[in-house]
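Missing here is one protein chain; the remaining ones are kept as they sit in the complex.
Moving on, here comes subunit A:
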Amino acid sequence: MLSRAARPALRAAAAAPSRAAAAGPSTAATYATLREIETRLKSIRNIEKITNTMKVVASTKLTRATRSMNDSRKYGEASNEVFKSAETAAAEAEDKKSLVIVCSSDKGLCGGIHSGLSRTIRRMYAEQPSGFDLVIIGEKCKAQLQRTNGKEIQLSFAGVGKDIPTFADAQAIADQIVLLPTEYTDVKILYNKFINATSYEPTFIEAFSEEAIAQSPNLSAFEVEDESLGNLREYSLANSLYWALAEGHACEQSARRNAMENASKNAGEMIGKYQILYNRTRQAVITGELVEIITGAIASEEM
């Protein structure tokens, strides 16, 4: 990104000597490039400052995000424990209609984690062109998937990613999803799984439909009334969503930290290069001036 932005200046610097030769008075031209390099240098310094600040902000947010991720993981795992012991499996139906919930966020500048999610959806779409609908959380994935899979999108949510996702967010989203008119055989939540600070993997969490829960072979181990299964389904959807949102948020912050670190490093490298170029040009200008003065002095002496 930065190198691309800098290219016009490099080209200008390369083109400057020839322009100087054509324009006549060489001193004016070199002064101009000197000024040019200086402004360029200044702007790169500013960019470095900004990226560095963003990195620091992301680092502090990351510690809080990882803490909430670890907490939310407990929520998700505890609620999935029920389904594990009930041996719930996705309902097998003739015409499967699944719902995929994509957990991205509103903010960019964090490398390729959003496009990783979009790519997974597109790959899925290539394998089975119909048979799933999309619910998208976050502007970034919405913008990316709108172009290719606009027809599948049922709902989109915005306003996530400003702060650590709350359980209230997850509940509100789950409620709105439950209100969708179509009946889905299974619900999958796509999120970025946090493997370590530098690698994430788009992963699915299964959330089950009411029939799937009712049909699970080992459900009799729990003594529940049939009515409460619907509640369980809603609640577990909110739980899984909260887990996915929190983990996605942690991934985003960590990705942003890495991206900003790289950007600052690149900016630092460029500053070094431009500083050298600037000094060289300055020296050349001074040398040129000296030569002119000396030549003038010698010429007037000889007269």
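Definition applied: a residue touches a chain if its C-beta (ideal position, glycine included) is under 8 Å from a C-beta of that chain, and two chains touch if they have at least 3 such contacts; residues count from 1.
Criterion: contacts and distances are computed from a predicted model.
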The chain not rendered here carries, per UniProt and among "Mitochondrial ATP synthase epsilon chain domain-containing, putative", "Transcription initiation factor TFIID subunit 10", "DNA-directed RNA polymerases I and III subunit RPAC2" or "Large ribosomal subunit protein mL50", the name "Mitochondrial ATP synthase epsilon chain domain-containing, putative"
Looking beyond the chains shown, say which of A:154, A:258 or A:275 touches the absent one. A:154
Among A:59, A:115, A:171 or A:275, contact with the omitted chain is made only by A:171
Positions on subunit A contacted by the hidden chain, ascending: 146, 150-151, 153-160, 162, 166-169, 171-176, 178-179, 227, 230-231, 234-235, 238
